[in-house]
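Following: one structure in structure tokens, then a few remarks.
A protein chain is absent from this complex, but the other protein chains hold their places.
This part shows chain A:
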Amino acid sequence: MTALLETRGVWQRFGGLIANSDVSISVGRGEIVGLIGPNGAGKSTLFNLIAGVLPPTQGSILFDGEDVTRMPAAERCQRGIGRTFQVVKSFETMTVIDNVIVGALVRNTVMREARRKAHEVLEFTGLAARADVLASDLVPAEKRRLEVARALATEPKLLLLDEVLTGLTPTEAQTGVALVRKVRDAGITVLMVEHVMEIVMPLVDRAIVLDLGKVLVEGKPADVVRDPKVISAYLGDRHAVGA
């Protein structure tokens, strides 16, 4: 079967800076793939290219067999790409349920159905009790969760998670991990950018390591963390011993 998402020789230049050079990756259906790498490796740029925030300078992006390289973000969402933001972007003056309804409206044009879908998603993500609270009144971990809920309400085939587990307490992070697994079990492919190695490595099926804008290594998490290139680029000796 063809991959759900594929980038072919993607380049992104910002003036003289090369954020991504010749990045070709693929994500298969039903996988959880981790996109990792040190700061400035080009993870966020690649992530934004896939989500459709901006088109790449060069190369192409294929989603579900279709070239989406120049497709605007809203249209990609309609095709089935959902995303969260690293810096949470809740609709602050709206309630939790209303935030999620916005996402649900992509596939449900009748308000009643959109609302029902939104409630379903809140149940799924464990936010049901907070449905009527203003998004601005949520604690940070809940806001992260709302990001995920909103994206799930769009019924994506591919969910892009941008550091959803970063900055959480260990307990919160574990709940987050459980949620990501649940999402995958619901048949949604996940591509996640993450910093916290200890959490992300046991979670993902495959890890892609970026460094200096290029794909450095890709493979099973256990192999990736042992790879000398990865260790020297980023993980450090502590992980080399631990793994």
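We take it that a residue touches a chain if its C-beta (ideal position, glycine included) is under 8 Å from a C-beta of that chain, and two chains touch if they have at least 3 such contacts; residues count from 1.
The definition used in the following text is that contacts and distances are computed from a predicted model.
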Note to self: Please identify the absent chain by the protein name in its UniProt record; candidates are "Iron uptake system component EfeO", "Branched-chain amino acid ABC transporter permease", "YciI family protein" or "ATP synthase subunit a".
What the structure shows: "Branched-chain amino acid ABC transporter permease"
Checklist line | Residue among A:44, A:95 or A:166 touching the omitted chain | finding: A:95
Next item on the list: Based on the whole complex, identify which of A:19, A:77 or A:210 touches the chain you can't see.
Entry: A:77
Note to self: Can you say which of A:25, A:127, A:151 or A:179 touches the chain missing from this structure?
What the structure shows: A:151
Next item on the list: Please give every residue of chain A in contact with the chain that is not shown.
Entry: 51, 53, 72-74, 77-78, 82-83, 85, 89-95, 97-98, 101-103, 105-106, 109, 111, 114-115, 119, 131-132, 150-151, 153-154
